[in-house]
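Now for chain A:
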Amino acid sequence: MSISHTLLGLLEAGPRHGYDLKRAFDERFGHDRPLHYGQVYSTMSRLLKNGLVEVDGIEAGDGPERKRYAITDAGITDVGNWLGTPEKPEPYLQSTLYTKVVLALLTGRDAAELLDTQRAEHLRMMRELTRRKTGGDLADQLICDHALFHLEADLRWLELAAARLDKLAREVGA
Partner candidate 1 sequence: MIKVWIRDLLMGVRFAVTGGRPGWTRTLLTGTGVGLGVAVLLLAASVPSAIHAGDVRDAARQYQYTEDARPTDTSVVVGHVFTEYRGKVVGGMLLQPDGDPEKTVTPPGINRVPGKGEIYVSPKLKRMLDGGDGELLAERFGNAKVIGTIGPDGLSGPADVRFYLGTDTLTAEEDGTRTELFGFATADNDPLPPSLLVLVIVMVVVLLLPIAVFIATAVRFGSEGRDRRLAALRLVGADSAMTHRMAAGEAVTGATFGLLFGGLFFTAGRLLVERFEVFGYSVYSADVVPTGWLAALILLLVPASAVMVTLLAMRKVAISPLGVAREGTDRGRRLWWRLVVLIVGAVSLGFFGPSMRGGDQVNEWGIAGGVLLTLVGVTLLLPWAVERVVGRMRGGPLSWQLATRRLQLNSGLAARAVSGVTVAVAGAVALQMLYSSVELRDRQETGQDPSRATMAASHYDIDAPEALDWIERIREVKGVTEANGFLVADLVNERTKPDDDGWRHAHRVKIADCDTLRLLVRTDGCRDGDVFFVPDPEEEEGPSPVRPGDRFDLRADQNAEAKQPTPLWWTVPKDMRAASAIANPMGELSRGLYVTPGAIDVKEIRHTWLEAMLTTDPANRDTVEHVRNLAPVTDRGFQTYELSMTTNSDEFNGIRNALMIGAVVILLLIGASMIVSTIEQLRERKRQLSVLVAFGTKRSTLGMSVLWQTAIPVVLGLVIATGGGIGLGVLLLRMVDESATDWLAFVPLVGAGLLMIALVTLASLPSLWRMMRPDGLRTE
Partner candidate 2 sequence: MTSSTTGGAGALLTATALRKTYGSTSALDGAHFSINPGEIVAVMGPSGSGKSTLLHCLAGIVTPDEGTVHYRGHELSAMSDAERSALRRGDFGFVFQFGQLVPELTCVENVALPLRLTGVDRRSAEAKAVEWMERLEVDTVRHKRPGQVSGGQGQRVAIARALVASPRVLFADEPTGALDSLNGERVMELLTEAARETRAAVVLVTHESRVAAYSDREVVVRDGKARDLAGMAGAA
C-alpha cells in the first residue's frame, strides 16, 4: 500500500494540517496500525520536494506540525494515475484496493470504473493461468489452481465491492 498516494488522495478533499491528516488516515485505513506522526512528516516533506503538495499556510506558534498542506495540480494527476492503474493481481491486495476505492469515492472519481479495470486485470491473469494450466503437467496445474483460487477470491471481493459502492459512498460521506 502506498502511504504517500493515500495521504495525497486525502488531501485532494481539501487542505489539512499534518495532524489532521494522520487522524483521517487512522480513522479510515489504519485500523490495526496507526501511522507514526514522523511518517506523515517525512512523507509530506518528500511530496513537498516533488511538488505534489504545497504549504497552504502556517498557524501561529512553532513547530512543523503547524503547517497546513494542500495538493497541487501535479499531485491530483498523480493520484488519478495511481487510482487508474490496476494493481498487479497478488495475494492480500484488498487493503490497497479498499484504500483506492475509498479515495476514489472521496475525491469524486468513478470507483466502479476502478473496480472494473481491476477486474479486467484479474481476469486477464486468470486467463493466462488457465491457459498455462491446460497445457501444463499436474504440478503446473496445482500451482496455477492455487493462484486461480486466490484470484477468484479477489474477484469475488471486487464484485461484492462493486455491488456495494453506493452504500460505501454514503458511509465515507463522499
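Picked so that all candidates are chains of the complex that A comes from, given by their letters.
Operating definition for what follows: a residue touches a chain if its C-beta (ideal position, glycine included) is under 8 Å from a C-beta of that chain, and two chains touch if they have at least 3 such contacts; residues count from 1.
None of the values given here were measured: they were computed from a predicted structure.
Between chain A and the candidates 1 or 2, a touch occurs in this complex only for 2. Chain A meets candidate 2 in the complex at residues 84-88, 116-117, 119-124, 126-127, 129-130, 134, 148-149, 151-152, 155-156, 159, 162-163.
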